[in-house]
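One protein chain is absent from this view; the other protein chains keep their places.
Take a look at chain A:
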């Protein structure tokens, strides 16, 4: 039964009585919700009251100074390594699409190498870099040195970790970026050329903003992968990150599980914050296509 004026839509003064519909019921959903609620309650109970999880230890160390420092270092490694990777990847993409065959080949070889060897191996290598090449110098080939410094002044553990993570990641990002640029219709470049825009300006104003729309979701993936990838920097060895910090504590107190929970909590917390950032980035670069402001009259 229509219950009065609420069910009427107005269009140019004409009153339209909308259909009074009994919605289709979904009893299966309620059964599923009930079943899931039971399972969730069981699991939650099993974890929360379980003495093996040592929740008192978890709370005791959750904000411990070395843990907090570890969070800071992990974040810093992630951000700087990701920046290194993005800059390298942009250069790699430009090289890959350039008309110069040498640049194209170098880009291809870079991606082939850094994507084709394990990250752990690369981090070990960067850790040994100072041993393999004790001095960094500019010199005449096979002749005297012009200027140089001991390698361990430059390639510290932190730098080695960032180079290892960043260069490896750049190879993956380069492929993601390339896909993003290739997805753009050629007509965009032609239209921009037709109004006299230069190659650089077309890239910056027309192609990059459109490519970012498709590049951001997989890059968000990669950033989260990188966050957790920092746990591997003990290969260098870099000993200040979150995983190393929580491991060190658990080795001392012989309670690995609560410390793993501490580490997991912080990784999850950082990931959550990053996902919020990604949402806003996607909204910005999806404007006009995925996120269209509501029509006005």
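Keep in mind that, in the parts below, a contact is a pair of C-beta atoms (placed from the backbone, for glycine too) under 8 Å apart; a residue touches a chain by one contact, two chains touch by 3 or more; residues count from 1.
Note that contacts and distances are computed from a predicted model.
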Can you tell which of "Ribulose bisphosphate carboxylase small subunit", "Polar amino acid transport system ATP-binding protein", "Aminomethyltransferase" or "Homoserine O-succinyltransferase" UniProt lists for the chain that's not drawn?
"Polar amino acid transport system ATP-binding protein"
Hidden partner chain, touching residue among A:46, A:134 or A:209:
A:209
From A:102, A:195 or A:276, residue that would touch the chain that is not displayed
A:195
Touch list for chain A against the chain that is not drawn:
185, 187-188, 190-199, 201, 205-206, 209-210, 213, 285, 287-289, 292-293, 295-296
